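Here is the structure we will look at.
Only one protein chain is missing from this complex, and each of the others stays in its spot.
Chains here go by letter, A, B and C, matching the order in which they are written, and residues are numbered from 1 within each.
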Amino acid sequence: MPVLEIRFHGRGGQGSVIAAEILARAAFKEGKNVQSFPFFGVERRGAPVTAFSRISDRPIRLRTSITTPDIVIVLDPALLKTVPVTAGAKPGGLLLVNTERTPDRVGIPFDGRVATVDATAIATAHGLGSPTQPIVNTAVLGAFAKASAVVRIESVVAAIKESVPAKWDENAAAAEDAYEKVLIATEAVA
Amino acid sequence: MGTKEIVTGNYAQSYAAKLARVDVISAYPITPQTTIVEKIAEFVAEGKLDADFIKVESEHSALQACLSASAVGARTYTATSSQGLLLMHELLFWAAGQRAPVVMGVVNRAVAPPWSIWTDHTDTMAQRDTGWIQVYCESNQEVLDTTLMAFRFAEREDVRLPAMVTEDAFYLSHTMESVDIPRQDEVDAWLPRRPRSHILEIGKIGRLGSFMGPDLYMEFRYTIAQAMEQARRAILETEAEFESRFKRSHGGFVEPYRCDGADAVLVTMGTATSTAREVVDSLREKGRKVGLAKLRVFRPFPAKEVRELAGLADRIGVLDRSYGFGYGGPAYLEVAGTLAGGPRKPLLRDFIGGLGGRDLTPPVIEGMFDALLAGNGDGDEVTWPDLHRAEEGV
Amino acid sequence: MTRKPLRYVEDIPGGPFATVPTNEEGTAGWRTIRPVIHLEKCTRCNVCWKFCPDVAIDFDSEGFPVVLLDFCKGCGICANECVPKAITMEREE
Partner (left out) sequence: MARLTIPKEEYMLPGHVGCPGCGATLAMRYVLKGVGPRAIITVPACCWAVMSGAFPRTCVTVPFLDNAFEATGASISGLRAGLDKMGVKDATVVGFAGDGGTVDIGLQSLSGALERRTDAIYVMYDNEAYMNTGIQRSGSTPAGAWTSTTQGGKTGDWKREPKKDIMAIVAAHRVPYAATVSIGFPEDFVKKVEKAKAIRGPRFIHVFSPCPPGWKYPPEKTIEIAKMAVESNVFPLYEIVDGRYVVNRKPGRPRPVAEYLKVQGRFGHLHPAGVEAMQQEVDANWRRLLALERMTADAPLPAVRDEAVR
């Protein structure tokens, strides 16, 4: 298995950095080599934030940010209009977006599979975060487990319980909920 | 022509600052720099210098106050030594980053502990990568002239970098010797006030300093690197312009002395150069073909001129009046590094000496030439010739 | 108008001297909820204008407050401080 590169896009306070960390822990539980780190910039609530994860069978030695991701995960749909989230994405990869829309109506071109999940609704239903600032990361990771098949939902849930500061059960339930509800478009979206 | 006076190296600095009509001085006292600022305080008190002398509470603040005054266009000057220069370290980088042409006199003094107020180049050598032009002087006349030159090349639009003019503690700072002090009108013509770019103005939007991400910071640092390379030409042009007006020059970047047909050349800095001239003359009289090279401008480092030394002799020694723990003297490491890249591969030796005010006497310097000429180059690369060791009974 | 970001050495002015006002680019994307002003209740007391951390409230010709949606971050201070409760926070579509 080559080094799998995953790039998260979110906003300060939405949990993108913790999402990358949880994913790395989940893959580590399955015996993989892992690496997760944020692009350390002007972290402000609401400001765009990027985080990265690498997963591989062999040791990971690259010490760079991820510019040609296999998988792009977008925690906030508003970013689709302002940030080039799919820049450099490898062809035939996966784009997972937290949105109410179905994969075919995501509204940006992508050469690969597209998956969507309304993580905001799921997070709000499970009481995660506040109406103005729902915490969507754990729900998105549940959808990721299904859409990517890179890690099992059990590993994601176990990793969540190690990483989130509070509401372990609600976060785990949100991940499992999203695992069921994620929509995956099989063919490439023009 | 100016007036000849007997002054110390410190007063030479004060006169230069006065003649340059500096707007703002901001300084904190430290031996042996104190008489520089005291003399400036006298000029201000007597109305001979219309400047604002901010008596700050630390050297760190001294340089920040200069940077902020410079940020709105004022011509600024400060002076310090040793511990004070080390405390300024953060602000030294800030000055280059802000492209502030601050001129600073540094009286080279050893660093603590233990306390030592005597000469040693460790303080300024430790600042060689901060983006400041650095010129090491050999005489009080050179101190005054170089300070006047520093204002001119530092403020040039194509340079706009800060400059340090250094003098050895006591050997220059407190040594009285004859110095020609130029007339004020001549210096006014030499240092006219030109409007400066990239400064802050009341009523105009602008932020000096700012915040850059990984996509632009490197390009910005490169513009400072370009300015320092540009400073090479600016310094030489300034020296030539100074010579045509004041009829004096001090050797540009590197000044060889009696190197024709030399078997060995010793690279020296600061006042050790003067003593070494005596030694070269006396050895030449005894038929020994030796010479010296005065390394005057340390930043920007004169790589081209140093490489030319390799054409003068097969054996080159460097007298470092400082030492970098873990390898050797910084001057040697840079000279050796430059020569390693050149076509010829002379035998290279680093002599650590004169630390903490230890006298560099003719016998000690002569010993360095002996070590350079002896053997076929199997001796130690870095040596401390004047170290007091019990077994050698020296 | 979003300015092309600086990228090349040649773009760099001769010093770290910034002169581009920040209001050339919006911060709208920051919000998940936005203020809606119900003019029928508004008394034009300008408290919302006074307390906005983003200077994102201006006035129309009759002195009624207008939210500058390019800059509002949806913090909700205006709604919280509005005396006649004429401002409600609605979810961003």
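To be clear about the criterion, contacts are C-beta pairs under 8 Å (C-beta built on N, C-alpha and C of every residue); 3 or more make two chains touch, one makes a residue touch a chain.
Worth saying up front: this structure is predicted, and the values here are computed from it rather than measured.
J.: Which displayed chains make contact with the chain that has been left out?
T.: Per the touch rule above, the missing chain touches A, B, C.
J.: Quick one: which of B:72, B:126 or B:236 touches the chain that's been left out?
T.: With B:72, B:126 or B:236 as choices, the missing chain is touched by B:72.
J.: Thinking of the whole complex, not just what is shown, which of B:206, B:311 or B:363 touches the missing chain?
T.: Here the residue in touch with the unshown chain is B:206.
J.: Name every residue on subunit C in touch with the hidden partner chain.
T.: Contacting residues on subunit C, toward the hidden partner: 6, 13, 16-27, 30-31, 43-46, 50-51, 53-56, 59, 62-64, 68, 70-71, 73-77, 79-81, 89.
J.: What residues on subunit A make contact with the chain left out of this view?
T.: 12-13, 42-47, 130, 132
J.: Suppose we count only contacts with the excluded chain; which residues of subunit B make the list?
T.: Those residues of subunit B that touch the unshown chain are 23-24, 26, 51-52, 54-58, 60-62, 64-74, 76, 90-91, 94, 200-213, 216, 220.
Throughout what follows, only the chains that are shown with their structure count from here on.
J.: Using mean CA coordinates as chain centres, what's the subunit B-subunit C distance in Å?
T.: Inter-chain centre distance comes to 53 Å.
J.: For subunit A and subunit B, let me know how many angstrom lie between their CA-based centres, rounded off.
T.: 56
J.: For subunit A, jot down the residues that touch at least 2 other chains.
T.: none
J.: If a residue has to touch 2 or more other chains to count, which residues of subunit C qualify?
T.: Residues: none.
J.: Spell out the part of subunit C that touches subunit B in their complex, as residue ranges.
T.: Contact set of subunit C toward subunit B: 5-9, 11-19, 21.
J.: Of all residues in subunit C, which touch subunit A in the complex?
T.: 27, 29-33, 73-74, 76, 89, 91-92
J.: What does subunit B use to touch subunit C in their complex?
T.: 97-99, 157, 160, 197-198, 205-210, 212, 215-216, 219-220, 222-223
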